[in-house]
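One protein chain is absent from this view; the other protein chains keep their places.
Labels run A, B, C, D and E following the written order; every chain starts at residue 1.
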């Protein structure tokens, strides 16, 4: 049986700020520059969720992409879209919302909900058209 | 002499909120839904500035795109990038920052700085990959 | 008051075939080549709906894009997505589904539903990444 | 000698339907929803073929991309473009044309034709702008 | 009968240099900066040809896009692809190859070959992902 990697894309718009609350305002501005703007800035984030598995002989599918879409919607897009990543999201509370940290948190949200036989392989998060981060669950 | 339309693209990331301060919180939420989130949300805005003119016989150019780039940078990108459109931009003060209103304000910023023979023709502003606004200076 | 043009994007996947039922099979194959494949072929269509108007002073918006999205969904995307444009769509019955004819039919579907003050300006339909058609309601 | 991965992109438009002929119509509709539309739907498929190898010291190339383009054209694009994946393609006969199954069949078509020193590494197939599948030949 | 605008996209890769041979080397460097590099630089140019007309009742098409593709290929892509716009193209001889001047020359190449009922409406030429020029045949 062949092993395949299927990916579903989604997007959300959010505000955030790079700010470490254990540091002074000056230290934050020195570390993060304009990304530390106290009134926040924002992005159109693009999210790709990649799942690994073998196609079900009955359906020809690794998993139903409509199910994967629903999981992503419920676990990630609804809680994050049009929100402030520093202030509005309980499961990001205490997390500096760099895309590195957000992508790890998204992995934790999605991984428990995948059906038997579908293994989470990679989460990719684009912050702008010029930068993105990838996470394979490596620790 | 032929008439040509040249366009330069730029982008900025900003936070904003749809909120009319003459209305109650409930009225704002009813009008704007999640776009009225009091903690703001944000976007990667894409801006296209289109200038109309006839190419200079000496240079073959309607205008030097490096000059147009500098005008856009100084007048729009520096003041807006990584800012909060509701709170941080003096020339948007008192303006509800819908993309409709922002694009008109951007026209006013750029138009006085174009060189002789180059006429501002259109400003286009993409808010997400799914919606944008165009303005031709029509009143 | 400034006049602005706002555009909302949507997409649908459909099968179609270029085939004129008043002509013979040979004439159809001569006219349309592989686009006349009797078992159909298909596309990911991208639709842009552009509306013209002046922003409402209370909201700063030409019209609520969530309303425009709902109109497009109900009138165009639901009836066309994952359908066969030759066989499955009552309001395309008797219409050769070239993108030229489909875009005129889409105009007729959307135009009656726009709110007061928002005027349909242009429908754009991309068939592939290499070709698209635009319609301004000109007859 | 460095090892490099070169990728060539191609595209084709086709109709298909998710339908398991061993199941009843109702079971197919329950399993696949609108993807089981009996009149088919379709997509603009984007195909990426990635080949691994070391650059030839004489040419600086892993392989001539014009040769790779010809192989992809002859083996995949000509047989699939403007066709119905359920009905028109002998080498997909008996295969439920999910992108998972199609991508494995494409691997089998391309792999025997690569020149000495160029190893097929990955086939990627985008079905819509929101989902794609990758195959590395793993069984 | 509705009036429609259909557009076909093509692309070519070419080298060029902004250089006015009536001026000194220093004047050219002052005017054009790095765009005057005497060893040339280059681009992936994207070309959009937009044709206006009414769909033929028999075919539903403004014109056959395969015919438009052939005209663009023969008149523009073959003479320009992988060429040097300053040195290799007889019909650009004596023309400073700014995109403004190139787009006017492309209009002249395509316009005489369109079939009866199809009117050339606009030529668009992207030089990079950040700038493009449009020409409507206005003089």
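Criterion: a contact is a pair of C-beta atoms (placed from the backbone, for glycine too) under 8 Å apart; a residue touches a chain by one contact, two chains touch by 3 or more.
Computed from a predicted structure; not experimentally measured.
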- Note on the structure: The omitted chain touches A, D, E
- Interface residues of chain E (partner: the chain not displayed): 11, 13-16, 34-35, 37, 39-44, 81-84, 87-88, 128-129
- Note on the structure: Note that chain D touches the absent chain at residues 1-10, 50, 55, 58-62, 65-66
- Note on the structure: Even though one chain is not shown, chain A touches it at residues 18, 20, 23, 31-33, 95-101, 103-104, 129-139
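By definition in this document, only the chains that are shown with their structure count from here on.
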- Could you work out which chain's C-alpha centre is the most distant one from the centre of chain D? B
- State the chain with the largest centre-to-centre distance from chain E, centres being mean CA positions. A
- When the centre of a chain is set as the mean of its C-alpha atoms, what distance in Å lies between chain A and chain E? 42
- Note on the structure: Distance in whole angstrom between the CA centres of chain A and chain C is 33
- Considering chain D alone, which of its residues make contact with at least two other chains? 129
- Task: Chain pairs that touch, all of them, please.
- Result: A-B, A-D, B-C, B-E, C-D, C-E
